[in-house]
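What you see is the complex with one protein chain gone and the rest in place.
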Amino acid sequence: MSSPTPPGTKVAKGDTILEVKDLHVTFKGRVGLLAGLRGNKGTQSRAVDGVNLQVRKGEVLAIAGESGCGKTTTARAIMGLQPVDAGTIKYEGKPLPRNLKPYLRKVQMVFQDPTGTLNPRQTIYEIIAEGLRIHGIDRGPGGEPEEQLVAQALSRAGLRPPDRFFLRYPHELSGGQRQRVVIAGALVLEPEVIVADEPVSNLDASVRGEILQLLMKLRADLDLTIVIVTHDLGLAWTVADRVAVMYLGRIVEIGPAEDVLLRPLHPYTKALLDVVPEAGGLERPILTGEPPDPTKIPPGCRFHPRCPVVVSGKAAELGIEAACRGEDLGLDEINPGHFSACHASRRLGARAHEAIVEAVAAIGREAGSEPGSEPGTDADGSPGGTSPGATAI
Amino acid sequence: MSVLSLKDVHITYHTAAGGVPAVRGVDIEVAKGEVLGLAGESGCGKSTIAGAILRLLPSRTKVEGSITLDGEDILSMKLGRLRAVRWTGASIVFQGAMHALNPVQRVGDQIGEAITVHNQAGEREAKVRVGSLLEQVGLPTRRAADYPHELSGGQKQRVMIAMALACNPSLIIADEPTTALDVMVQAQVLRLMKDLQRDLGLSMVFITHDLSVLVETSDRLAIMYAGKIVEEGPATSVFEDPKHPYTAALAAAFPQIGDRRFRGNPTGLGGDPPDPQEIPSGCPFHPRCPAAFADCQRTVPELYAAGTGRRAACLLVTGAHASTAEVTE
Partner (left out) sequence: MQTPPITPGGDPNLTSGRIPESLAEVRSPRQIRRARRRRALSTFWAQYRKSKMGMAGLIILAFFAAVAIFAVFASKDGLDPTLVEGPRLASPSATYPLGTDSFGVSVLTQVIQGSKISLLVGLVASIMTIAIGALVGIVSGYRGGTYDTLLMRFTDFGLVVPWLALAIILASIIGPSLVTIILVIGLTSWPGTARLVRSQVLSVRERPYVERARALGGGNWHMIAHHVLPNVMPVILANAVLVVAIAILSETALSFLGLGDPFSFSWGGIIESAFNGHATTLGAWWWIGPPGVCIVLVVLAFTMIGFALDEIINPKLRER
């Protein structure tokens, strides 16, 4: 029986509550016994390749990117679900202990597919109480019995009256209700942080807003910190305080949502923004090629083969083309709190935004890749190279 | 003349628990070279309509009304003629491109099969046609020799599009063609489909729940709810100025970046789509409708005229009730 009251928070609002430092996750391709003995290591997929991230207490941080960019793997690593090759994760300033159980009470996860996440043989009551039972909690902070804690969590998640849901099975609920159950299952442990992996992408359009609304309301009421993994920048615009954009296992741009989404300083962010569907949007540039392949990370800036700034000749004009092709780089703080990992922004600072827009306009409808090249020849062509964990969809 | 015309179509599925009315009186016209976007939540009947046009629904499903393709009645067609019409008259691009391809057959042969089966060409001509089709969808000709597993998701969807084009159909039905694809690839595939449609003058029915995708690709939009069309009109004006509260909710699910009304303020719709076996009285949307008033529970709204080329099945557009002002803010 652990203490009924969750230990008081030591982190003030706005300070770093969760920190990811130089995180590396590698997936190894399957190697046959004989090939392994001959020293064949198989293909190595660097799913997460040096991620640094600080999550501040009380904020909503969105991690965005294409599938295979490592965003889901990063989230899973934060949850201890993914063995890590290198790097540290710190919670409230301290590295994670060997026994993750106390940590996993304060940090909860909401998954993409609410149907698969609920055990079809358990009732809603059992599903919500599971977290309490795992952590040996049989009374709430005020001595409430389990039944009351479950009821509270359900009604917080908008499932009211809660007792009408107790003995139902997941298949009797709609998709939106199931996702609410998943959220209630996380809330019952009174977490500080919620990591949500594409929480609405499996839901019907009209229900999405509702679930996001719920998360926002919980953040306000319970002082939650939310990390939300998404491929949808529109969603980031609606809910996030800060946005981190990932490409090939690294964060390439991070900053306040308005800055990143309205004045991106990395050409990849610009490319992602250009494919958000809207009226007349098909006339805007679209990066050619399939999602990048984490088994073959290009040298130099990892985005340069698809980068409109390089392809348009803008990089040559700025005298940074050699750097783009040959020099790997980390995040620079361009504006206060707004970081970008791009040679153009390193050279031009905040004016890089205009340079990127110009470069994109110069190319016209097809951005990146040599013209006429086959879409996706050198990318994503060999399935099985990446572990399923590496892709978000 | 319209390429596709549905008149008062009712479709009822047969299940152990009785008939399930999935489509309850739908009229659709698609003109030559026009793209119609059909939107709605899962279970609203949009995919059922796609199945009915190609008569791909389970055999005991009851389809009433009339469906004509190029002036020919589909519902009364003999099986032989139907087979010819499938693919030559109308073809379909499914959402599960990954599973619709035969894993042990080269993709070139699969496209070629569609051509030879419909006696459009001999083996040799078919091969040439396959090559040009692949180029049309942005794949090099040599990809014809690949097996599906050698292609990525986007490439497979391109192959599916090539198959759909194989017999020069007058109508292509695209049922959630990009839902399983990544953002970047989705944009590529959407542009490809739009370009092909424009270049070849194709008519298309584009089905998805993502209104923002439809507004990019479609000329006209039809929004479905509980087996009926609740709003239709030119794509951009429907998306930007919805007349039906349901359309407004769907549109708000895909906010535009930079639109400050949505910043920190996700909007959604309460409740769930109705059970097709227990459609609410009056307007089927009224239990979830933020603007519902007393009349909505009694009166079943028809599609009323709502501006140029637009119709909406909502009592509000008739100016029926004084509360209209409060509701639209």
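Every chain is named by a letter (A and B) in the order it is written, and numbering of its residues begins at 1.
By definition in this document, a residue touches a chain if its C-beta (ideal position, glycine included) is under 8 Å from a C-beta of that chain, and two chains touch if they have at least 3 such contacts.
Note that this is a predicted model, so its numbers are computed, not measured.
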Inquiry  = Touch as defined at the start, partner being the missing chain; which of A:Y125, A:W237, A:F303 or A:F339 qualifies?
reply    = A:Y125
From A:G14, A:G116 or A:P299, residue that would touch the chain that is not displayed = A:G116
Query = Which of A:K13, A:K94, A:R164 or A:R351 sits in contact with the chain that's absent?
reply = A:R164
Query = Hey, which of A:G185, A:G234 or A:P292 is the one touching the hidden chain?
reply = A:G185
Task = Could you please point out the subunit A residues that touch the chain left off the display?
result = 79-81, 100-101, 104-105, 108-109, 111, 113, 116-119, 121-123, 125, 130-131, 134-135, 147, 155, 158-160, 163-168, 171-174, 177, 180, 182, 185, 189, 210-211, 213-214, 217
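The rule is simple: only the chains that are shown with their structure count from here on.
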Message = Distance between subunit A and subunit B based on Cα centroids, please, to the nearest Å.
response = 31
Ask   = Mind pulling up the subunit B residues that touch subunit A in the complex?
value = 41-42, 138-140, 149-155, 158, 180, 182-188, 190-191, 194, 209-213, 215-217, 235-236, 239-240, 246, 249-250, 252-259, 262-270, 272-273
Query = Which part of subunit A faces subunit B closely enough to touch in the complex?
reply = 66-68, 174, 176-177, 204-213, 216, 231-234, 237-239, 258, 261-262, 271-282, 286-291, 365, 374-376, 379-383, 393
